[in-house]
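Encoded as structure tokens, here's the structure I'll be asking about.
A single protein chain has been omitted; all remaining protein chains appear in their positions.
Order as written gives the chain letters A and B; numbering starts at 1 within each chain.
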Amino acid sequence: MLLSSKALQISRLRSAGRCLKISGWVLVPTYLVMLAAIYAAFLYAPTERVMGDVQRIFYFHVSAAIVSFAVFIGVFLGGIGYLVTRDRFWDSLAASSVDVGLFLTAIVLTTGPIWSKPAWNVWLKWDDPRVLTELILLVICVAYVILRTAFPEGHRKYAVCAVFGIIGALDVPIIYMSVHWWNTFHPVVITMSEVKLDPMMQQAGLVALSAFLLLALVLLLQRVSIRLHDMITKDILKNLREQE
Amino acid sequence: MRVLGQIWTMAAKDLTLTARSTHSFLTTLFFALLILVIFNFAFQPGVEATRLSLPGILWVALLFPGIIQLNNSFQREQEQGTFQAILLSPVDRGTFFLSKCLSNWIFLICIDMFILLAFTVLFNPRVTLRFLMVVPIILVASAGFTAVGTLFAAMVVSLRAREVVFPVLFFSIIIPIILAAVSATQEILLREQLEYVGKWIQILVAFDVIFLSAGFLVFEYVVVE
Partner (left out) sequence: MSERFPGALELSRVTHNYGSVTALNSIDLALHRGEFCVLLGPNGAGKTTLLKILATLVRPTEGAMSWGGQFPERHQIGYVSHRSMLYEELTGFENLLFFAGLYGLDPATQRANQLCDEFGLSKSKGYKVAGYSRGMRQRLTLARALLHRPKILLLDEPFTGLDQHGYRTLTTVLKTLKSKQRTVMMATHNLKEGLELGSRILILDSGRLVYDVERKTISMSELEAAYFGNISQEVEGE
């Protein structure tokens, strides 16, 4: 990487601008699809027989959960990208993916009780495999943030966080499998997946999933852009201070 | 084969050094014993509820001394400056990682066997031939702890808040090992049929392979500035 500092700054500014522009394009479709999802979930989909209207939160709950798994792809790619190129864009990608992951796991763990309290009379069902999995994802995201704050700015911080991100992302499928098997061998919960046989419910589910994917994308792009702009601002301040 | 030789040279050095300053090793053993004693008070022995919790008790008792051991993997190297000396040598950084994993795993196993013995004495589980099946579970699970712990120890070696940050990182990642190990131990200790032990061991082995490989590949990036 033989770029001079000025060229690096300009390249970062361009990346930040590009991310912001793309997020702008995706924003309107996101709004529309989210509106469609809300309509589909609350009006279009039929009322579930056993649980009633409370079940409707299910569409957002499950979509957020699926996307919260998907963001770890961003963490993984960002980690590898940074280790190979030492370009902080990749570090921003990884850290922003974790931010979005935190947001989504929080949604899952708050919408869950809205559903499980009326259904099972308990706020958080610990032996539910999906709650457990989501909780572990939350834990990994929080651990990443703690790791980030423990280091001063510099290559070591980004490299260490990249490695932890890679390890965490590799762990996600293992977590899913082990919790899934744990539930299969000693089932605690009647899975709700049998309920979603109704084609209208399936359609609503797909719309909700698309909405959350787009939402995650918008948030990711904006977070990356903010991080890149932050870097540039700090660089400029540093240069100004050195010139004094 | 030179790589194997290098791994053994470095692991043997760690074993030699620990044998010469047994202080910290013995202290870790004593700490492990203390945890079991505390559990003995926290859970009433002889009560059915305790019997059901035995697998969990065993694995928590195995985990905590392990954390201390793993967190300090590179302390000696860091304090005495030999970390740099090893990095300066032509030894591949991944090889360095594997050698540290090997010596850590050997220490962990020694501590674990001691804990298993103390556990048997304090909690009186039925010691049959089947009980000994816990041993291979411990061996495989410890390998997983070691892989993750050694990598993270190198990551946080220079942090002042190392003692707190390391457990946070470590626990977030090894949850699947705990799940698999405790579930397998539950079957061995508490159930009549052994249906799923094989599956759990598969998960443990998969974990070990994945994280030893991952650690081997990324260690370079953790230690070079």
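Keep in mind that, in the parts below, a residue touches a chain if its C-beta (ideal position, glycine included) is under 8 Å from a C-beta of that chain, and two chains touch if they have at least 3 such contacts.
Here the structure is a predicted model, which means the values were calculated and not measured.
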{"item": "Omitted chain's touching partners, listed by label", "value": "A, B"}
{"item": "Hidden-chain contact residue, picked from the options A:117, A:155 or A:229", "value": "A:155"}
{"item": "Residue among B:16, B:44 or B:124 touching the omitted chain", "value": "B:16"}
{"item": "Residue among B:86, B:106 or B:139 touching the omitted chain", "value": "B:86"}
{"item": "Interface with the undisplayed chain - residues on chain A", "value": "1-4, 86, 152-155, 234, 238"}
{"item": "Chain B residues touching the omitted chain (full complex)", "value": "2, 5-6, 9-10, 13, 16-17, 20-21, 76, 80-82, 84-91, 224-225"}
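One rule holds in what follows: only the chains that are shown with their structure count from here on.
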{"item": "Chain A-chain B separation of Cα centroids, rounded to whole Å", "value": "31"}
{"item": "Complex contact set, residues of chain B against chain A", "value": "148, 151-152, 155-156, 158-159, 161, 165, 168-169, 171-173, 175-176, 179-180, 183, 195-196, 199-200, 203, 206-207, 210-211, 214, 218, 221-222, 225"}
{"item": "Interface residues, chain A side, partner chain B - complex", "value": "83, 136, 139-140, 142-143, 146-147, 150-151, 155-156, 159-160, 162-164, 166-168, 170-171, 174-175, 177-179, 181-182, 185"}
